[in-house]
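A single protein chain has been omitted from the complex, and every remaining protein chain is retained in its original position.
Now for subunit A:
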Amino acid sequence: MKNILNIKSTLIALFAVITFTACESVSSYEDESPSIAFVAVANADFSVLEAAAVRGGVAGVLSNSNPNDPSGAYTVFAPTNTAFARLGLNEETLGVLQKPFLTNTLLYHVSNGNLRSSNITAGGMSASALGPQRRFIQRGSDLYINGSKILATDVNASNGTVHVIDKVMIATGADIVQSAIALQSANVFINPELSFLVEAVVYAGLAEALTASPGSPKFTVFAPTDQAFKDLGAALGLTFNQPSDIRQLPANVVGQVLLNHVFVGEKFTSELNAGNVSPLGGDPLTLGAFTEGTLTVRGVGNNTPANMVIPDVQTTNGIVHVIDRVLLPNL
């Protein structure tokens, strides 16, 4: 009897010990570094980035080591939810973007290897996983990558480093004209955009001037939205329902207005200051104060300045800032 009781006690004790020692314990992995994908998922301020990574198909990629770099690391410049909100994007509205464009945009925020803040210098460049280079810019005490302010640096991840930025970066990988055509052809948003602008450029015979060619200059372009052109039509007492309606205006006038939107040299918002810039044609444009990473811009023929709705789009021959109003010279 005593022996059996001992067996019983031993068995129960054994099971109890096994059961409790087999318990999952947070302490077994709480010291592990999270992956970059985990950082996005675990941080409420990256919920749109998380949703974008899911839709863009890079959540799995950023969970793993980088096979294209000996260190196995990625560096990600991670836009906050506020950064996405600037473009009207949140978890719900990401569907307005074509999936390939979204994926490319995400890859533009990624580079191979660990780029620590100590190795970032103003004026330096960094190649993105998409291909195009990003540029680091010092403005006052703030460091920018392209037009995006770096808000926090060196968030450690198991597979790299995360820096936090305040604006989504966009690179088209094409020149100004082809970039506008990509928008017009609904290859960026699922709905066409910049259709009137593309029509106007073609109508005014300016396509060649804005197309990249060896030795051609770099530009900064203010690109009015379709709604901006429709509003212009209304202001002129015309009806602009479709892009071809722009042809109600003389081609030379359209050309003059368009040249009022372009100046030589590629400037991100982080490199622009309040004051005048001289466009290729027309009259000087007036930039407003640099506020919250953006500036207003006004032509001499405008009563109200235009706002940038999509600033800092990098193309192969310049920077495009999409604006909500056509910039008018003195006509």
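Just so it is clear, a residue touches a chain if its C-beta (ideal position, glycine included) is under 8 Å from a C-beta of that chain, and two chains touch if they have at least 3 such contacts; residues count from 1.
What we mean here is this: contacts and distances are computed from a predicted model.
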item	value
Name of the absent chain as recorded in UniProt (options "ATP phosphoribosyltransferase", "Phosphate transport system permease protein", "NADH dehydrogenase subunit H" or "MetA-pathway of phenol degradation")	"MetA-pathway of phenol degradation"
Among A:158, A:185, A:216 or A:302, the residue in touch with the chain that has been omitted	A:158
Residue of A:63, A:227 or A:316 touching the missing chain in the full complex	A:63
Touch residues of subunit A, complete complex, unshown partner	1, 4-5, 7-8, 11-12, 14-16, 18-20, 22-26, 29-35, 37-38, 41-42, 44, 47, 50-51, 54-55, 59-60, 63-65, 91-95, 158-159
